[in-house]
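All protein chains but one are shown at their positions in the complex.
Take a look at chain A:
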């Protein structure tokens, strides 16, 4: 099986450690994955803000970059959701039938990381070690657009040393929402403040999620308030071992 990793633009530019963690993890599980260097972004920022024309060249680049792979793994529920649900809309808008056909071929091959681990590789114990009190925030898109269900929790429960505590109102949106975070900055912050309060209520040292964009938002609030709680991508937790 030819496997590619879609690192995502935000991870590439802001959170390279998440991308590195995905490769470490996959390699440990015996998967030699590629990073197709032509990749950039899934075009979600444009699509969700209403700029469909501007999304067309980005989607085109996406399908070209990932052509020929059997599986495309991404450490982002949001980007996986965007590819699966929005690329066809963008392709239709472009009026380019060839693009529509390529999109229809590529989209179903995209897996969010936990889907790939649990469904394709069939593992929940990835041999990780992380001796901290952790709480987990299921991001909206992985929860509702993808329906990853309890896969992330099943993976976390197998991590040695990890003390997993339940997050109150876990399924409520953190308020990030892409450009919503700046277009409706105050509402976004109010939502995030409630999320941060729930995180603090758990007494966790680390908040884990499968989307760095949501963590950028919640983590930014937790840091501004000097709570001392840090945020971490699930891939980084799963990549850690006793020897690392």
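Please note the rule applied: a contact is a pair of C-beta atoms (placed from the backbone, for glycine too) under 8 Å apart; a residue touches a chain by one contact, two chains touch by 3 or more; residues count from 1.
FYI, contacts and distances are computed from a predicted model.
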Hidden chain of the complex, named as in its UniProt record, picked from "Dehydrogenase", "Rubrerythrin", "Acetolactate synthase small subunit" or "(4Fe-4S) cluster-containing protein": "(4Fe-4S) cluster-containing protein"
Omitted-chain contact residue, chosen from A:31, A:79 or A:222: A:222
Contact residue for the chain not shown (choose from A:47, A:117 or A:155): A:47
Residues in chain A touching the chain absent from view: 7, 9, 11-17, 19-20, 34-35, 37-41, 43, 45-52, 54-55, 57-58, 60-61, 65, 85-86, 140-141, 143-145, 171-173, 175-192, 216-217, 219-224, 227-232
